[in-house]
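Sharing a structure here in structure tokens format.
One chain of protein is taken out of this complex; the other chains stay put.
In this document, chain identifiers A and B correspond to the written order of the chains, with residue numbering beginning at 1 in each.
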Amino acid sequence: MITRRALALATTATLAAPRLVQAQSGNFRIGLILPMTGPFASTGRQVDAGIKAWLRRNGESVAGRRIEILLRDDTGTQPDVTRRLAQELVVRERVKALAGFGLTPLALAAAPIATEAKVPMVVMAAATSVIVQRSPFILRTSFTLPQATAPMAQWAAANGIRNVATLVTDFAPGLDAERAFKNRFTAAGGRIALELRTPLRNPDYAPFLQRVRDAAPEALFIFVPSGEGAALMKQFAERGLAQAGIRVIGTGDVLDDDILNEMGDVTLGAITSHHYSAAHDSAENRAFLESYAQVLPNVRPNFMAVGGFDGMHLIAEALKRTNGNDDGERLVAAAKGLSWTSPRGPITIDANTRDIVQDIYIRRAERRDGQIWNIEFDRIPQVRDEG
Amino acid sequence: MRIALHALPWLVAIGAYFAMPEQLPLLSAIAIAALFALSLDLLVGYAGFVTLGHAAFFGLGAYVAGILGQQGWGEPISGLLIAAAVAALLGLVTAPLVLRAGELAGLMVTLGLGLMLYEAANKAAFLTGGADGLQGVEIWPVFGAFRFDLWGRTAYLYSLAVLFVLFLLAQLLVRSPFGLSLRAIRENPKRAAAIGIPVKRRLAAAYVIAAAYAGVAGALLAQTTQFASLDALSFQRSAEGLLMLVLGGLGTLYGALIGAAAFTIAHHTLSEASPQFWQFWLGIALVALALLGRGGLMGALRRMTRR
Partner (left out) sequence: MTAFLSVLLDGFASGMLLFVLSVGLSVTLGLMNVVNLAHGAFGMVGGYVCVVLLNRMGVPFPLALAGATVAAGVLGLVLERTLYVRLYRRDHLEQVLFSIGLVFVLGAAVDWFMGARQQLIQLPDWLSGRVEFWGVGLGRYRIFLIAVCGALVAALHLGLVRTRFGAQLRAAVDDGVVARGMGLPVPRLFALTFTLGSALAGLGGALGVEVLGLDPTFPLKYMVYFLIVVAVGGTNTVIGPFVAALLLGIVDVLGKYYVPEVGAFIIYTAMVVLLLARPHGLLKRADA
């Protein structure tokens, strides 16, 4: 309440007021904040290319307004920079939607800006459950870790795995995954043999995997951020965990499509659960792959790219529903409850939580036509976040 | 004439408030960076003691102010003072360790202590929020009247005022007998000791003062963004502060202001123009400046005015 009054005061007190009452025409500006350099640059590049693929496919004009994307780099490690960029985009560039957000801390830092400025904030990559609760203006088109993890625990328990070690990265999404796996797996009668957490920055997996080998569980459940899976799977092979009879299960982040093929034979047979595989068999996905290849040839889109693609779709659909009106509250209201068929399958933006509801697939890494893909073989329909 | 020159940066800073009302978040970031560079100048530029771990104090100040705000004490000015005191205390405790080791080793001890604090904050997630950052910070209006607004007006004027006051204080300090003794130590520690300056004690005092300054800078960041995260403690933060200072010029105080402004604006403009490859152009600029200009931007300015 204080917020609203102060904002009104601030608005009337300055010359900025006339500029705020803009005509509902002209470009619709979207402020896209992503890690484009630094350790998480590949996430930013994928999301950015996903958005470009959508624009290439559907054109840049929506409800009579041209979409204009303003891309900013937050380097992935500095939440205060993310926040400042969001603030600048809203105040100076007058963007009508914020989008992107590569990692949880970055999204959390920017959330108050969305609330205060009343612009929709579409989270396209960050995946901790709690994010959507931090502002009534947040919508999510990526996924949440409990959402992707619970089906994996269910599958493991149903397929005769009784004893599992977990290994997650030590930050909010990792803890989400650890908790979701443990809850679901122990409820189904399984046992957690060992719980390990690796640091977010500069991890070295060898000593952790050695501990897993010593504990000799039937399977190892893994969550690490996109891109980290390669180093982990290498160590997994070198330590001889497979020979010791330990299977790999995990969320799809580990077998990220971006680098899956280069990760090599060590990945074959690994079971993961996720919402998107580039090998998903549908007309929508084939069309997506085609547009994506025009934007970034020689790169396979991963789940980050599809998060960007669908996020752009969500903004465009909401804008169509408001007939080009860019009022933030109206846009969010229009986005709530939207359903469509994404390259990943049918998805819905839950009208109450503003979080995504989607099918989760169980996949096995296999070699097809000389390349390695995550081949989906089981589907759990319309999974909600339960974090 | 001299007075006009001294007033110039501040007139520019106030003019910027009116001329660029939409750039205030960036301007606040510059003011905070300038304060951090200023604190480094006191230590590196005047006392000649190089540190690679100064972000420890910056981050500590940020977390202290942030945690105060999170736990229900959001009064900003007392927050700054408490943050300064805690940072100074850490400086006081670590100064003997750092000064004991000697030049290169001392440098590395500062780095080591900085990294230790980073890891400690990372592991103490119950207190700091760990890698996810400190959530739920609420800062009260300044003087109970000026709320931290979306446009960043309060944030900028508040940061600028703090910077101004601390800059004046620093100027008094470096012109005092204490400041002169620091310069003597920088030029030749052995001679300074010979003429009766208690070298270690003076260096320790400079270290503690610089720590308090950095703590205030960190607290400003936490208060104006209502957020604190691990990168405030990171090695990158320390290195960036040093870059700004060297870029601006050591041992002039004004160099810290100019360096922080130049670096932040260059970084911002380049990364806006080329989100993927800004580092290339920034790198070229740094290399060119290191090869061409001695004494940083201040040195270049002096050469120009002398001509």
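Quick note on the criterion: contacts are C-beta pairs under 8 Å (C-beta built on N, C-alpha and C of every residue); 3 or more make two chains touch, one makes a residue touch a chain.
Every value quoted in this text rests on a predicted model; they were computed, and no experiment measured them.
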- line: Answer key for A:Arg239, A:His274 or A:His313 versus the chain not shown reads A:Arg239
Message: Tell me which stretches of subunit B touch the chain missing from the display.
response: 44, 50, 52, 97, 100-102, 104-109, 111-113, 115-116, 119-120, 122-123, 235-236, 239, 242-243, 245-247, 250, 276-280, 282-291, 294
- prompt: For subunit A, which residues touch the unseen chain?
  reply: 37-39, 41-42, 45, 196-199, 202, 204, 206-208, 210-211, 214, 227, 230-231, 234, 237-240, 243, 258-259, 262-264, 299
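In this section, only the chains that are shown with their structure count from here on.
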Query: Taking each chain's centre as its mean C-alpha position, how far apart are subunit A and subunit B in Å?
result: 35
Message: With touch defined as at the start, can you tell me which subunit B residues reach subunit A in the complex?
response: 21-26, 29, 122, 130-133, 135, 147, 149-153, 221, 225-227, 229, 231-232, 234, 236, 271-272, 275-276, 278-279
Subunit A - residues contacting subunit B, complex: 2, 6-7, 10, 14, 16, 34, 36-37, 41, 45, 71-73, 77-80, 83-84, 87-88, 90-92, 104-105, 108-109, 112-113, 116-117, 128, 170-172, 199-200
